[in-house]
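Below: one structure, written as structure tokens.
One protein chain omitted, others in place.
And now, chain A:
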């Protein structure tokens, strides 16, 4: 456990150093998201039914933030393998006695923390600038969000597994943003079968809390069970697929190939 902590720590430091070192990139990214949030907060007023402005703003912002988060985690896991293979450091990472899947876990946690802080600060800043405030219960949203993230991590592991075998999966990772958009924006009331898809249940619950002011008591035991089981299933399945892919790549000698 202590070793895992040191590994997460090292990866967090590395991600932070790289953000600092690529400062112009980081600033561009920060500005980009600030203006996107701001545009959404202000722009929604002129789109759609004026009677439902509040709901529209909440709906778009919630979906966008969640979509951005999921995308960051999933793409970072897929791209980690590609970038490391390109640089020549992938096999070096595999030489850790803690196992590559833990290194990837370290990278996810680092990304989650860094981007989590960044998005929260930017969201608050853009709300402050626009004078539009999203009102929601953080005590309900946060646990649901964290449980949903567990499932996202699982899907990220699946993508990493694919990236180890098929190094040229950039296009898949690019298409992924549209698939994710579909999953993040479509409510379960419209497509109930999506409850089995990864993280859709969690996003739906977050939406209900943020837009319709749901509390803990408004959700049923079935809702909680579906959320937890979905996340655990995708995490376990994701790691399983990743480990199988890793083994396959080692059998075929694909690790260092790019």
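The definition used in the following text is that contacts are C-beta pairs under 8 Å (C-beta built on N, C-alpha and C of every residue); 3 or more make two chains touch, one makes a residue touch a chain; residues count from 1.
Heads up, the rule we're going with is that contacts and distances are computed from a predicted model.
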Chain not present in the shown complex, as UniProt names it (candidates "3-oxoacyl-[acyl-carrier-protein] synthase-3", "DNA ligase (ATP)", "ABC-2 type transport system ATP-binding protein" or "Cytochrome c")
"ABC-2 type transport system ATP-binding protein"
Of A:89, A:120 or A:170, which sits in contact with the chain we cannot see?
A:89
Touch assignment to the omitted chain, from A:14, A:137 or A:212, lands on A:14
Absent chain, residues of chain A that touch it
2-4, 6-7, 9-11, 13-14, 17-18, 21-22, 87-89, 91-99, 103, 106, 247, 250-253, 255-256
